[in-house]
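Left out: one protein chain. Kept in place: all the others.
The block that comes next holds chain A.
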Amino acid sequence: MKQMIVPKQAAALLVLLLTALPGGSLAAGPVVKGQVARTSKHATQGITCAQCHGKAAKKSVVAMQQCLGCHGDTKELAARTAQVKPTNPHENRHFGTEADCNRCHHEHATSENLCLPCHLRFGFKVP
């Protein structure tokens, strides 16, 4: 069974379970610690669950401030991507420099381009 699930679907499933069960621990249901970690890009760099989610048994959604702790100030980020065409994704009319990282950059699922489909031709590749 396990081998039949393609990674993308597995990641989506895990995210679904995690968000749908805010009270559940990571070990609830079919989700086990190792599988969650494998969907994480951070985990491959030796970063532990607790570094983002804290040590509590209930793993909640990570606040944006947590991202900034390692990745740095939003305004500096916006300056680094100022030349991106057709527009700077990190400084926009909707949120200024304060768009929540998680709106586009997902840790346990495929990242998405929030600008599409409203803005035709804003074809950003989102890491």
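In this text, a contact is a pair of C-beta atoms (placed from the backbone, for glycine too) under 8 Å apart; a residue touches a chain by one contact, two chains touch by 3 or more; residues count from 1.
Simple rule for what comes next: contacts and distances are computed from a predicted model.
As a check of understanding, state which of "ATP-binding cassette domain-containing protein", "Anti-sigma factor antagonist", "Fumarate reductase" or "ABC transporter permease" is the UniProt name of the chain not shown.
Options "ATP-binding cassette domain-containing protein", "Anti-sigma factor antagonist", "Fumarate reductase" or "ABC transporter permease" narrow down to "Fumarate reductase" for the missing chain.
Residue-wise, where is chain A in contact with the chain that is not depicted?
63, 65, 86-87, 93-98, 115, 117-122
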